[in-house]
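Once you've had a glance at the structure underneath, I'll fire off some questions.
Every protein chain of the complex appears in place save one, which is left out.
Up next is chain A:
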Amino acid sequence: MAQIVSFSSDISQMDSDYENILEDELGQDSATSTQRCPEALQMEVLRQCTDTRSTTRSHMRDETVDSLQRNSLQRNCWSAATLKVLSSMPSRTAGPNSAAVISRHDRNSSQLHRRRNSLKVYTQPSRIIQDILVNSDVEEISAEENKFEQLLSNLRGLSVSDRIRKLRATALSLKDKMEVRRLAFSDVAESSLISRNIPCYSRMKVYISRTWRSCWFSCLSVRASLQLWHSPMKKLSGRFGTGVLSYFLFLRTLLLFNLLLFVTNGLFLVFPQAVNPPSPTPYDTFTGLDLLTGTGYLSQSLMFYGYYTKTFIPDPACGAANHESPGLPACDLEQPQIAPYSITTAYFLTIPITFFIICIILVYSMSKSFGQSFQVLKSNGNLAVKVFCCWDFKVSKKMSVRLQSEKISTQLKNAIKQKSFEDIELLLLSAVVSGVNLLLPGLFNLCAWIEMHDSPSVRVYVSIFRNLLLKVSIVSVLCFRWLGRIAVEPENLHLQCWESFVGQELYRLLLMDFIFTVLYTFLGEFLWRLFSKHVLKKNRKPVFDIARNVLELIYGQTLTWLGVLFAPLLPTVQIIKLFVLFYMKKTSLLLNCQSSRKPWRASQMTTLFISLLCFPSFLGAAVSVTYAIWTTKPSSECGPFRNLTTMYQSGQLWARELESSHPILSWISWAYNSLLENPLVLFLATGVLLMVIYFQAQVVDGQKRIISRLEKQIENEGKDKKFLITKLQGLSEQSSLVSPHR
């Protein structure tokens, strides 16, 4: 402490110009450093006292705490010179585009001349410390100037749009950015266009690029405001946070999938069949019950498979003839006036192609979100990540902020405790997982008992797993019933059109699911809140169970995907259901619920949901649909595939017809036969895929090793830095002893 006093007295004795400049520079630093000193000293004393009593140092390195304190750069007794050097280290002035650096430029540029003049005044060589100070100041200013010039020259070297993008991504204040823009964009500045002799061509080019840019910006803003449900979601996230928002984002994604199905089915199946209806139906009365059960009027409508026919849609000239004999193509293909349209082929191609597109979208989004949450780097705990990233700035209501603070506090306290018991926790976790797998019937009892001891995140995963198991078993039993029993022997149930029957069952399931969700929202949330408020006299609102709700959405979507083959308009029902569900859940949330106290890692949950959507749900649906197309026998009296052995056969027939009518396209059928029907090709494709996966795994492994080596290197650099700073401190102490007064 005495040394600092002597230094500040030293400094105050220098000539006045220099002093002013220094104070300007150093004033901030020394003020904060002297303020920090007593605090840092106190912290150190506290640490030394408590460390002698602590026992949980097993995770720290071998060094003792004392030596750690000595080795860190947080010592409280640095001299002013050392502090100055420390504060202007590049790692603390953060890169060439730092705001701190560039905004200091403004202050310094006017003082640059003064400083250069004062250097000439300074002649006494014995002031080693002042020497260091002056040199470092000059170097610092020239370094800052260099950085500013560097930024300008970087910008000048890029194209206009790149310049704008880079400038926007620079962390400067808007005022500084506007100045940089003025300097760097001077060659395309508007005023210079008039004064200079720029040829017409480049003026036109500039004008076009400016107009294009303004159009692009307005397009972007329109696109942002067109996003569905933008403002309701903002209100929800303001009150409940990112976890609940992920449910509604997932709902919106599902809506978009269903819209895609609706558009493709509508264009290729529903619209052509609606324009050319088959022979009139016997049912023309419509009752409300029909809407619920899907039978009666609805069964003979566009909604279900049974309505669709095999007819080629002919040109208007032979329209009359066709209506009497719907089963045969009345017009020959030799004189088509418009190309004939086969519903059979359309049905056969649309559904698998749409499924394929959905598969690609799902796999892509899954790999993207997997890539975000699975890390290449070693993650020895997520405490730092949690502390730096957990605060949700969107939350603005006071109650929600307080709730968030409580949640974070609980999480941090648990995490601190958890670090000490990590090993025991792992054992418990693996015991739970193997117990669950072996004793399925006893699953619920075991979980209910263990649940009292587990951490909250395990509880969430277990609850998701239970729900998922229940849904998967229901859907698989149903699938077996439809495809394994009904499709094989439809006469047992006196069915004339089993596909329509299956479609109707799915329709009913979807509707029942919707009705039950509505009932649960009404009874479970609204009435329970009233009940607990008035009868139980507790002010606890029910919690919005995100996991359960998302699983309900996935279940509904699985049913839709299963049913689209048998009921092409089923996605419409799902779209209506999702729309109503959004507004219902939103209202119920805002009125009835409080946000959950459980921890919620939004991105990892999103990955889990998308992968649940892809794996059991979509894959199961795709496999069932493929099975249905490949092996089940279509009923002989209804639908576009009547009188064929399998739906797949229609594809083969179509390929053969195509070959005979357009011999040029025979290579398609050759490719189809040799590639898709050949098992060798499938084996090869699987082999290639496995090799790619192996290579990627090796690359990730290599990257992990490089990263650990780089971390060791950075540690060594840190040690060098500490060493040099200590030496500098030693030097300055020495010189102060040599020349104590001036």
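In this text, a residue touches a chain if its C-beta (ideal position, glycine included) is under 8 Å from a C-beta of that chain, and two chains touch if they have at least 3 such contacts; residues count from 1.
Everything below uses one rule, namely that contacts and distances are computed from a predicted model.
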| item | value |
| --- | --- |
| Chain left out of the displayed complex - its UniProt protein name, from "GPI-anchor transamidase component GPAA1", "glyoxylate reductase (NADP(+))", "Calcium and integrin binding 1 (calmyrin)" or "4'-phosphopantetheine phosphatase" | "Calcium and integrin binding 1 (calmyrin)" |
| Of A:Ala171, A:Ile515 or A:Leu675, the one touching the omitted chain in the full complex | A:Ala171 |
| Chain A residues that touch the omitted chain in the full complex | 28-29, 32, 36, 39-40, 43, 46-47, 50, 54, 56, 59-60, 68, 71-74, 87, 89, 91-95, 99-100, 103, 164, 167-169, 171, 173-175, 177-178, 181, 213-214, 217-218, 220-221, 224-225, 234, 242, 372-373, 375, 377, 379-385, 387-394, 396-398, 401-402, 405-406, 408-409, 412-413, 416, 419, 601-603, 711, 714-715, 717-719, 721-722 |
